[in-house]
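Every protein chain but one is kept in place in this view of the complex.
Then we have subunit A:
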Amino acid sequence: MEKSKSAYSVPTKKGKIDTHIFVVWVDNEAGVLARVVGLFSGRGYNIESLAVAEVDQKKNLSRVTIVTTGSPEVIEQIALQLKKLVPVHKVANFKREDKKVIFKEMALLKIVTNPNKIKKALNTCRKYNPVILDHTKKSAVIQITALRREIDKVIKNLKPFGLVSASRTGAVAMTRGAEIFN
């Protein structure tokens, strides 16, 4: 039998991994994003996407939206650890499957091809609120807003139609109906 050479315990089985979206209200001050992101990297949590911008100039508040994955225990820890940060005011946390919440990502897609294929490309995007931001004979820049996996799909489908560059944001979230985050 092999001897244990560890001063530490062996890892135990983990719970089911879910995707969660955290919305965090923070003071918009120097280093605040580093605190939030450093908490994730320091404790070994995962960040799938990140979106951050000031939402209230008067109160100097920024809203950070983080998509992450983890077991229920890890998700609970993330929420509790975030709440401990001094510049954090409020933390909300949703499962990706949560029907009461809208999640959206935006992508800017550049197509360089012939007019015919540009048309086809636009057609491919039609379900995802396409906006043409720039159009020449040889190219187009299309903006779409959709879910992450939908954008993944569009990008895959646009490859044959001359997609040369894709720029994407992280997800942002908002509750449906009159309800607000608490």
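The rule is short, and it goes like this: contacts are C-beta pairs under 8 Å (C-beta built on N, C-alpha and C of every residue); 3 or more make two chains touch, one makes a residue touch a chain; residues count from 1.
Criterion: contacts and distances are computed from a predicted model.
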Missing subunit (named according to UniProt) among the choices "Acetolactate synthase", "Transmembrane protein", "Rieske (2Fe-2S) protein" or "ABC transporter permease subunit": "Acetolactate synthase"
Among A:D56, A:E76 or A:D134, the residue in touch with the chain that has been omitted: A:E76
Among A:R35, A:H135, A:K153 or A:R168, residue touching the chain not depicted: A:R35
Residue ranges of subunit A at the interface with the undisplayed chain: 1-10, 12, 30-31, 34-35, 38, 42, 73, 76-77, 80-81, 83-86, 89
